[in-house]
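Removed: one protein chain of the complex. Kept in place: all other protein chains.
On to subunit A.
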C-alpha cells in the first residue's frame, strides 16, 4: 500500500461573530491506496476532502491519527513525504505575471533539481499537457483549462510517486474534462499513484480504479465503483407490461431476484447481475404468455450508493 492512514482527524476553530465554534472537518479517516491506482475521493461540498488531502500533503498538521505515504511517516518525516509526493491545490497555484515555463522550471528547482534538468523536465511536461504553444505567455492570459493543466504539470514535474489532485476538473467544460481524464490516466501509465477528489459522479465512475465516498468528515464506503454499486443494490431490470400485477407474481420466488417493485406500467426487478438475469426474465414471462412492451437494464449509479449510505442524494447537496 502506498498510502495508509489510520484515524486521521482534524477540527477547526472558526469564529462567527462573537461565538467560537469547532468544526470537525475530518473525523477519523482510515484509508489504503495501492500503488499505481487512481484513487478517488467522492463527496459533497464541505465533506472534508480538501482537509484530508492537505494533511496528507504536509500542509496541515493532523489533530490525531497516523499516515504513511510512499514509505515515509507523515508526522516523523514530513520533509521526506514532501520529496515523494506532488500536490495540486483545488484553487490553483500559478502566478499571473509568470509564464507557464518559468513556473515549471522554478517548481522543479525547488525540489533540488538542477537547472538544465529542470528545463528539460519543463519542456517535457509542456509537451505532455499540450501547453507548448502557450508556454512563454504569462499565466494571466491562459484559459481556465490551460491554467489547470499547468497546475497538474507543476504537481508532477519532479516525478513523484504519488500525486494528489484536488478537484482537477472543476470548472472545466465537458470537452476539457474529458481531456483531463486522459491526462490523469497518462499519469497512471507513467507509474504514478493518483489520489484525486471530485464531486462529479460520472468522473468518479469513469476515472477511478477505486474510490472512497466521504460525507461529513467520514468515509462511508470504499471500493471499486462497480463493487460499490453491486454491494448496495445490484442491477435493476425494468419491464414494461400491461399485466404488471400478474407479471410480478411470477418472480416472487425466483432465486436470482432480490426484490420486486411495481409501478403502474412497469415492473422493477432488483437482481445481482442484470445481463445474466434478462434471459431468465424473458423466458419466464414468455412461458406464462405475458406480453411485454419493453425491457430495460438499469445499472445503479454512485448517487444511489451515496443515497443508500447517507440518506441524501449527492445531486441535491
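Everything that follows uses one rule, which is that a contact is a pair of C-beta atoms (placed from the backbone, for glycine too) under 8 Å apart; a residue touches a chain by one contact, two chains touch by 3 or more; residues count from 1.
Methods note: contacts and distances are computed from a predicted model.
Student: Considering only the chain that is not displayed, what protein name does its UniProt record carry among "Sarcosine oxidase subunit beta", "Transport permease protein", "Acetyl-coenzyme A carboxylase carboxyl transferase subunit alpha" or "Phenylacetic acid degradation protein"?
Tutor: The missing chain's protein name, per its UniProt entry, is "Transport permease protein".
Student: Please identify which residue in A:27, A:49 or A:107 touches the non-displayed chain.
Tutor: A:107
Student: Using the definition of touch stated at the top, determine which of A:89, A:192 or A:257 touches the missing chain.
Tutor: Checking each option in A:89, A:192 or A:257, the one touching the absent chain turns out to be A:89.
Student: List the subunit A residues touching the unshown chain?
Tutor: Missing-chain contacts on subunit A: residues 54, 57-61, 79, 82-83, 85-87, 89, 91-98, 102, 106-107, 109-112, 154.
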